[in-house]
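What you see is part of a larger complex, with each chain still in position.
As written, the chain order gives the labels A and B, with residue 1 at the start of each chain.
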Amino acid sequence: MMLVALEFLGLVAFAASGALAAVRARLDVFGVIVLGLTTALGGGIIRDVLLGVHPPTTLRTWPYLTAGAVAAILVFAFHPQVARLRRPMLVADAIGLGLFATSGTGVALALDVPVYTACLIGMTTGIGGGAIRDLLVGEIPLVLRREIYALAALLGAVLVGVGHLADLPATPVLAVASGVVVAVRLIALWRQWHAPVARET
Amino acid sequence: MMLVALEFLGLVAFAASGALAAVRARLDVFGVIVLGLTTALGGGIIRDVLLGVHPPTTLRTWPYLTAGAVAAILVFAFHPQVARLRRPMLVADAIGLGLFATSGTGVALALDVPVYTACLIGMTTGIGGGAIRDLLVGEIPLVLRREIYALAALLGAVLVGVGHLADLPATPVLAVASGVVVAVRLIALWRQWHAPVARET
C-alpha cells in the first residue's frame, strides 16, 4: 500500500521532469503531455519489451496513464512555479528512480531470469525513461554524465538480487533497497559526488 | 482492396519523407534507402514489438520492403522534383498517418488488449516512423512540435476503439476513421492550427 503510493509519486515525478524538459524545448501542450508520459512510462515499457510481457503493463494500467497526463498538464500550466520547486522535484525523482529500479528487478526475478540479468533490467527500468526524454529533446542523456544516478539504480537492483538469493521476503527488501537508492542519490547531490572523468589527451 | 492500395500509398509516402530527410542530411544512396525504409516500417515494428508479434510483420512482407526501397531510390534520383511536390507529399503523408494509426489500433484490438491500450499503440504506429527518422538525423521529432499531427492520429485511433466497443463492422470504421485523420490533419495544415505553447518565464 505504502509502496503503491510511493510508486505513484515516482511516476508523477518522472512525468513532471519530462514535461518540464518539453516546456524548456518550447513544445506545445500536446508535446508536453507526450514527453511527460514517455518519460514516466518509458522505463517500464523497455523492461516489458526485454522480458516479453505483451503489451507492456504501463500501457494497460489506466491510473498510470491518467496520473502521468495530469502531472504533465499541471507542469504546462504552472511551469514557472514547478521549475522553482527544484529541490522537491529532485527528491521525488530519486524516489521514482529507487522504486522503478527495485520493482523492475523484482518483476524480472518473478519471471525466473538469472539474477544478474534481473539487476541489469531493473537498472534499465529506473534510468530508461529519463534517457528517452533526453534523446527526444536532443541532449546526451544526463544519466550518462551523472554517474551516481545509474550507479544508485544499479546498487538498488543488486540489493534486491541479493535479497532474492538469500531468500528474504520481497516487500521489506524492496523497501530497504529503494531507500538506499534514494539516500545514495540525494547524498551524492548534496555532497556533489562525481565519478572520475578520463584525463585530457 | 481499396484499403490495401491506400496503405501502400501511405507506406510509400513515409518512405519518401525519410529519404528526403536523408538527402537533406547529405547521406549517401545507401543511407537514403535505410532511412526511407526505417521511416516507412518503423511504426509497424514498434507496434509489433509492443504487442509481441515476432518477427514484426513489416519485416516479413516483401512487397512492403520493395515498395519502400523503390520509393527511396526514386527520391534519391529525383529529389529536387520531389522536394517541389510539397503539397502532394503532405497529403500522402496524412493518408499514411491515418491508415497506420487506425490499422495499428485494429491489429492491437484483434489481439484482445484493452481498448485504451490499443488506441495508444495505434497512435504510436502512426507517429513512430517519423519520430525515428527525426532522431536519426539529429532533430527533435517534428511530431512533438506539430501537435495536430499526433492528436489527429490519436483521434483516429479513438474512433476505431469506439467502433469496436459499439460492435460496428471493422472495415467501414477503419475507412471513416482514416478519413477523419486525413481531414483533421489537412485542415490543420491549411488553417495553420497550433496548440498553445507555455508562456515564457
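Assume contacts are C-beta pairs under 8 Å (C-beta built on N, C-alpha and C of every residue); 3 or more make two chains touch, one makes a residue touch a chain.
The model shown is predicted, which means the values in this text are computed figures rather than measured ones.
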> Hey, this file places 2 copies; any idea how many the whole complex holds?
Replying inline: 3
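We adopt the following convention: only the chains that are shown with their structure count from here on.
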> In degrees and to the nearest 5, what turn takes the CA positions of subunit A onto those of subunit B?
Replying inline: 120
> Where the CA atoms of subunit A average out and where those of subunit B average out, how many Å apart are those spots?
Replying inline: 29
>> Could you list, by residue number, the parts of subunit A that touch subunit B in their complex?
In response: 22-23, 25-32, 34-35, 45, 49, 52, 54-56, 59-60, 62, 65, 76, 79-80, 83, 135-138
> Which residues, counting only subunit B, touch subunit A once they are in their complex?
Replying inline: 49-52, 108, 113-114, 116-117, 120-121, 131, 135, 138-141, 143-145, 147, 150-151, 194-198, 201
